[in-house]
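Only one protein chain is missing from this complex, and each of the others stays in its spot.
This part shows chain A:
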Amino acid sequence: MTASPDPVLPPGERSGIVRDGVAVGIATGAYGISFGAISVAAGLDVWQTCALSLLVFTGASQFALVGVVAAGGSPLSGAVTGLLLGTRNTLYGIRLAPLLGWRGWRRGAAAHLLIDESTAMSVTRETTAAARVGFLSTGLAVFALWNLATLGGALAGEALGDPRTYGLDAAVGGAFLALLWPRLKDRRNQLTAVLAAALALTLVPVAPAGVPVLAAAVVALVVGVVSHATDPTEVPGRDDLPGGGEHQR
């Protein structure tokens, strides 16, 4: 995990890493359009939608917040659901910290860019220099395009009118399934997903909106305690990203 101190990166390698990062950023922009449209359909205004992408800047948490609100839950329970989903960024940070080696204000600034995509494009690099280029180029490209796309999607969503006519309510479920999909590879995760969905649906008639989703976190707790497998933290690979797998070595 300790990176060799190699401040000089060959220009060819550097531009290759930057190109990959920008490709991932462009592909991620497409998510941003759907996020903007879905957020407006959930009842947030364009400003609130853009503030989420600028300030929260971690896709699954943003989708969760607007998803809970769309289902009639309180914004605060949406925020708590988003925070629980944001805990995985903490684990990415623990993996990346020794590799990136940033201190002080640089670390504070880099933290905002710590997301699935920037992690996937830097965690496999062999030197600190390469990891930093991968992290920054991907993080900045995703940040720029995610925010532009959010604004575009929000304005388009506002112009569309009643979201149900265009099936935007069904699009939210599709978006969550697509976010969940790469995590369904092993059996323990599949079991967790089924139990969590079942628990949430059981609670829908008896608990206030927003609570059934939060309660599903208990399933993660219970399955985590009773299962004994000790596999390492799952970090997204480049293959899990749109546009990320093309330049694999």
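Structure notes:
One rule holds in what follows: a contact is a pair of C-beta atoms (placed from the backbone, for glycine too) under 8 Å apart; a residue touches a chain by one contact, two chains touch by 3 or more; residues count from 1.
The working rule: contacts and distances are computed from a predicted model.
Of the candidates "AzlD domain-containing protein", "D-alanyl-lipoteichoic acid acyltransferase DltB, MBOAT superfamily", "Anti-sigma-W factor RsiW" or "Na(+)/H(+) antiporter subunit B", the chain left out of this view carries the UniProt protein name "AzlD domain-containing protein". Checked against the full complex, the candidates A:L85, A:M121 or A:L145 give a single residue touching the omitted chain, namely A:L85. When the whole complex is considered, the residue among A:V40, A:A120 or A:A175 that touches the unshown chain is A:A175. Of the candidate positions A:V18, A:A97 or A:L140, contact with the unshown chain belongs to A:A97. Touch with the hidden chain on the side of chain A covers residues 27, 30-31, 33-34, 44, 48, 51-52, 55-58, 60-65, 67-72, 74-76, 78-79, 81-94, 96-98, 100, 102, 107-108, 110-112, 114, 164-181, 183-184, 188-189, 192-201, 204-206, 209, 212-213, 215-217, 219-221, 223-225, 227, 229-230, 232-234, 242.
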